[in-house]
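One protein chain is absent from this view; the other protein chains keep their places.
Take a look at chain A:
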Amino acid sequence: MMKTDNRQDQAARNTITIDGQEIPFQHGQTIIDAALEAGIYIPHLCHRSGLSPHGSCRLCMVDIVDRKETLGDSDRRREGKIQEETRSRSVAACTMPATAGQWIRNNTPELNEARKVITQMLFTEGNHICPSCEHSGNCTLQAVAYYLGMLDGHFPPFFPRRDLDASHPTVMLDRDRCILCELCVRASREADGKNMFAIAGRGTRARLIVNSASGMLADSDIEMHDLAVHVCPVGAILIKEQGYRVPIGQRTFDLHQVEEIDLGKTIPPEMGQK
């Protein structure tokens, strides 16, 4: 870790600082990609490096701190004569490009509390009954909830009624658990070249739809090796006839914390790749 006091030096070095740790970035890279590459975890659900940013889950909100008053004043700051920080603004780290000299707060009690409330809302909006879900233990939503110390849903649950699509021979869509992150929408468009999914409707009526004549997976071109099938961070898109092959208790997030695992690494190498 490089020590930094002066933002102008940092600008010359093309670095940003997250929670006091100075890290490099490539031109055009977002804050979250620079952070993940440097091994700094910023909670996220709708982000995946390589797919276009979406900015919908809002878990990766970070504070960019305006430190104008402290520029060139390192000595006075050390002596406590000027305030460390002035103002800050919250941005989504997955859509905000990294800019030289940014001073960012990420792992703070305030941000993590806000992230926990967002996660609680995601749980109460859908039907996330972990004990009955095949994806339990491999679910990033669940793992993020563990990371944030979420114990309950806090809000009155919606218990929405949503359609299940089990028409396809190998792929199943359980909308009860869909968090509308659009990872499958983007993966299908950008990686699989198929455009299989979209979000229709607004607000509480927003839902994942399938691009086929009948609107059912059976009539679509989806295949079990598509990235769109494997990128789902929850148990909304499942592969049939593989249920509980890995027992509960021995799954990815039973053995690892979410910050240890980049989402891409949770996909078994033999799947999700063509």
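Keep in mind that, in the parts below, contacts are C-beta pairs under 8 Å (C-beta built on N, C-alpha and C of every residue); 3 or more make two chains touch, one makes a residue touch a chain; residues count from 1.
Note that in this section contacts and distances are computed from a predicted model.
Engineer: Since a chain is absent, check the UniProt entry for it and pick the matching name: "Protocatechuate 3,4-dioxygenase subunit alpha", "Protein translocase subunit SecD", "NAD-reducing hydrogenase HoxS subunit delta" or "1,2-phenylacetyl-CoA epoxidase subunit A".
Structural biologist: Cross-referencing UniProt, the chain left out corresponds to "NAD-reducing hydrogenase HoxS subunit delta".
Engineer: May I ask which residue of A:56, A:136, A:188 or A:252 touches the chain that does not appear here?
Structural biologist: Answering carefully, the residue with contact to the hidden chain is A:136.
Engineer: One chain isn't shown here. Among A:27, A:161, A:205 or A:245, which residue touches it?
Structural biologist: Result: among the candidates, A:161 touches the missing chain.
Engineer: Hey, which chain A residues sit against the chain that's not shown?
Structural biologist: 123-124, 127-133, 136-137, 142, 145-147, 149, 151-154, 156-157, 159, 161, 176, 248, 254, 257
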